[in-house]
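All remarks here apply to the structure that follows.
The complex appears here without one of its protein chains, the remainder shown in place.
By written order: A, B, C, D and E. Residues from 1 in each chain.
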Amino acid sequence: MTRIKVINPNTALAMTESIGRCARAVASSSTEIIAVSPRMGPESIESHYDEALAVPGVLAEIAAGERDGVDAYVIACFGDPGLDAARELASGPVIGVAEAAMHAATLVGRGFSVVTTLSRTAGRAWDLAHRYGFAAACRGVHACEIPVLGLEDPAARATVTELCVSAVERDGSDSVVLGCAGMASFCAEVSRATGVPVIDGVSVATRLAESLVALGLRTGKRGEYARPRPKRYSGLLRDFTT
Amino acid sequence: MTRIKVINPNTALAMTESIGRCARAVASSSTEIIAVSPRMGPESIESHYDEALAVPGVLAEIAAGERDGVDAYVIACFGDPGLDAARELASGPVIGVAEAAMHAATLVGRGFSVVTTLSRTAGRAWDLAHRYGFAAACRGVHACEIPVLGLEDPAARATVTELCVSAVERDGSDSVVLGCAGMASFCAEVSRATGVPVIDGVSVATRLAESLVALGLRTGKRGEYARPRPKRYSGLLRDFTT
Amino acid sequence: MTRIKVINPNTALAMTESIGRCARAVASSSTEIIAVSPRMGPESIESHYDEALAVPGVLAEIAAGERDGVDAYVIACFGDPGLDAARELASGPVIGVAEAAMHAATLVGRGFSVVTTLSRTAGRAWDLAHRYGFAAACRGVHACEIPVLGLEDPAARATVTELCVSAVERDGSDSVVLGCAGMASFCAEVSRATGVPVIDGVSVATRLAESLVALGLRTGKRGEYARPRPKRYSGLLRDFTT
Amino acid sequence: MTRIKVINPNTALAMTESIGRCARAVASSSTEIIAVSPRMGPESIESHYDEALAVPGVLAEIAAGERDGVDAYVIACFGDPGLDAARELASGPVIGVAEAAMHAATLVGRGFSVVTTLSRTAGRAWDLAHRYGFAAACRGVHACEIPVLGLEDPAARATVTELCVSAVERDGSDSVVLGCAGMASFCAEVSRATGVPVIDGVSVATRLAESLVALGLRTGKRGEYARPRPKRYSGLLRDFTT
Amino acid sequence: MTRIKVINPNTALAMTESIGRCARAVASSSTEIIAVSPRMGPESIESHYDEALAVPGVLAEIAAGERDGVDAYVIACFGDPGLDAARELASGPVIGVAEAAMHAATLVGRGFSVVTTLSRTAGRAWDLAHRYGFAAACRGVHACEIPVLGLEDPAARATVTELCVSAVERDGSDSVVLGCAGMASFCAEVSRATGVPVIDGVSVATRLAESLVALGLRTGKRGEYARPRPKRYSGLLRDFTT
Partner (left out) sequence: MTRIKVINPNTALAMTESIGRCARAVASSSTEIIAVSPRMGPESIESHYDEALAVPGVLAEIAAGERDGVDAYVIACFGDPGLDAARELASGPVIGVAEAAMHAATLVGRGFSVVTTLSRTAGRAWDLAHRYGFAAACRGVHACEIPVLGLEDPAARATVTELCVSAVERDGSDSVVLGCAGMASFCAEVSRATGVPVIDGVSVATRLAESLVALGLRTGKRGEYARPRPKRYSGLLRDFTT
């Protein structure tokens, strides 16, 4: 039994449940999905600020997962908040959903379009595309200007779908990447409308995490990603000892 | 039942069998691995020339796979010969082992070293690293100067292992990528010696192919990777009609 | 007397003749142009698949050229199929027409536009621009959506010319590169219409090949481009021994 | 009177004082330097994990600065933790010391070497060099393997100085960047030993912050760096309302 | 007392005076600004040719400044003519206004738009953006098609302002860089119209030069920027002995 902890970095529990459902839908029968939200952090992530404040909660969940013998982790927010730090902390693999989606997109075509929530988050998406090596493959980042928690509104689905259609057309892309974990359930509809593969990072990250565990691959620990040196943390973060 | 065809692009049948074993060792129980060699092509691939001549045989196997209802393909040579053409031909996903290994390496660390056979093949490895977006992550390509078919010699294992150890040290890498499908069985030994994750592309590609099938993701067909237009082929290639 | 073999990688003989005329029109009087088509391969090249299947025939022509004492080779298809392999095989220089055209374009201005046949081939043009170092100089790849063999239709000339005019305008380019050997005869007309230099790779490659011979420069053979190691080839390719 | 808040992201107060002295030594007489440590966070920053946990404290200090009418901020840790988030929060400019040092280095020469503490932090230094556009100018990142708090040991000064000398020699650099705010007081000595400009980010960032204020330049607020949308934060971070 | 020589590389004295005013407006009270034009050179700089011919005059002013004990130099033309050569000649720092403006722009946002005079100068602006590491941050170079000396026409101000507004909109930029020293006085108006920071290189370069002097930082002289070896110069340039 492989245990994968899927961490929704915001505190919106309905979204955590939806993310859990997406992960379970693609996981092997021998995989247990543990979907959680941190106990601290923002209710949605739409800025560098929100992201920065989501990270301690994500790391607390990683630390708890280590105590519980979790095999691998998914960070289920398209900014991949805390990914490098999580890799230091975890003994098993950690996958971000933006990372996973971009990897998958380059396996099913040459160029992809990202459709995201607010335009202010596009800079982060581009940063990640550069960091992961996919800046040339990423042909456009398009914002629907719907806030994360507004994606549950039924009208959002149509707006996002239309934007995906126009993005594929404008960018000449081979696939669409859904740039928010809250869009995971839109896959089928967007796929029908665009005629190209539509990639939800939660699903892909779940399968990648599972695969790395099956292959016996985990983060290399000889250098940058070695476990953090134990040290004193002050104030509210007093309990973050590694 | 998912059917994955693993194509060894050279005609060395012992290597095809070994590759098949590697793939089966990591595949899910619900996946059938069909390991084949083309009926035409070079007995080993160690130059651009060999690679070019291996491609028609690889494509013939893809075409046969399409007739047989294969779900996904792995091209099991570190030069990923014919990958773009195969993606046009196949309806399901196609994964190259260099591509797969480099993707996995960037999921378990920041930088990786490639250890390959002859130094004349390093240019191709770098070309692929650039093509896939991993040129910054690839910290070195190191040749053991053992030809592909010489890897079966028991002494080869020790030579490759030593080279991996020195490559990781020199490059400060987080992982090692084995740069030839014929090294797949060296993983455990190299891993012990280096203390870092060791990545065999055949295993990773098999899991990635399986995952893409499970996720319902296949090559986007709206543009560059649309099925080739039917046309007349002359001479020895007369039968290559799409 | 310098002998240059100009290989049209497809089997459309009318196109081979036209390519030969273009080459002869710019060659020095002391140069003999041998224009050929392979005996096997596709009748036109419009996909990665076509290109892959054209390569063995191209290499057979290189091998024959070596036996005949040819001094240099031109590969006259804008995808430069088999260029690396041909460089291994040939003792003299080998030039691709995309390569030649892009080199020339960067000598007569900062940025160029490529006008090609089908949009599905744009990815290959970009790959080459990256490979040769001209990705920043290449400001756009524009498709007229006329198949290669349709270029002989008189209407094609006007369509291509109009596209060249709009491409230069949109991209702010200093020159236009004709992205198919079948467009070589359009140069004068496109040049009049656009007012910028118009570059046909066949002509340029012929002059570059001639120049390299005159300069005594040939592919370096100490590493990657050393002659391929002799080995056994099976099946239809049995006769491809180096 | 310009008020610049210099935030030492770790909680080592001796280091905060030393950083404050460095800033005051270069500030104009009309500038007030407010040097602080966050009330929460790690005592030193030597990993992605430490850095992630330092960020909330840094942001709390920015928020407090906004209430106090601070004109500009310096984040005085070489990883520039929380810089993007701080720019969203602050109305005036925010400068990171790695950013400042790299900017200055490219104004006094073509290439620079970074000398840092532990080799595990080199990845972050390279990330920043890429992010700021200075990856080509950064010729090497060299670790002395002394932890941050060990820099106060008198022997550290000699070790760092020797490493700077060998780094300049090996990299052929025009300057040295001191890769830890804790090395700020080593400038004069390293400069004498190496004969090249030695750059301490704290000093440079202080002057840059002052200059931006004098020039009336502040972070653009129309897009990515707009003030974060107000929202609910849970748990320990409950008070982080914007 | 710090002495900064601000060199307007063209010979239009009204522009030199205006540049001097801009520099003095931002300089500290303890800084003396010496604004000059060379005695030889073009009356405006709008081509590579003009720029090349402006350089000897700029270098003569640097040489004179060295004799006069000048502390730092600003080259006040957006092409940064002669910057590398000036750095060899001067013992103190030398800053170009394009360089300064681009550095400042990346400190107040992620992306900037450049608004320049004639479109034929855009290539130089892009060259500089690449050279300084800011090619990714530079989102567009837009020409108003007003010659340099035409900027004094009252109508020019409105034309430039409108172009800045549309450039920010189209590029999604966080700031605007004024791409000609002759636009320095437009800052306030453009800032009001666009709502983003507007950056004039003359002001920024003045403050950067002052800051480098205050920090004791000057061009590294161990390698590329060492003082030129003395040698014989012929003809009109007979007096250019170093």
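Convention: a contact is a pair of C-beta atoms (placed from the backbone, for glycine too) under 8 Å apart; a residue touches a chain by one contact, two chains touch by 3 or more.
These numbers come from a predicted model, not from an experiment.
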From the list E:E88, E:E152 or E:E189, which touches the chain that is not on show?
-> E:E88
Which residue, C:Y49, C:F78 or C:F134, contacts the hidden chain when the whole complex is considered?
-> C:F134
Considering the entire assembly, which residues of subunit E contact the chain that has been omitted?
-> 11, 38-44, 46-53, 55-57, 59, 82, 84-85, 87-89, 119-123, 127, 130-131, 147, 223-224, 226, 228-229, 231-238, 240, 242
Since one chain has been left out of the picture, which residues of subunit C touch it in the full complex?
-> 26, 28, 93, 95, 99, 103-104, 106-110, 132-137, 168, 172-175, 195-197, 199, 203-204, 207-208, 210-212, 214-215, 217-220, 222-225
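Just so we're on the same page, only the chains that are shown with their structure count from here on.
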Contact-richer chain pair (by C-beta pairs counted) among D-E and A-D | A-D
How many angstrom lie between the CA centroids of subunit A and subunit D, rounded to a whole number?
-> 29
With chain centres taken as the means of their Cα atoms, state the distance from subunit B to subunit D in Å.
-> 44
Among the residues of subunit E, which ones contact at least 2 other chains?
-> 110, 136, 172
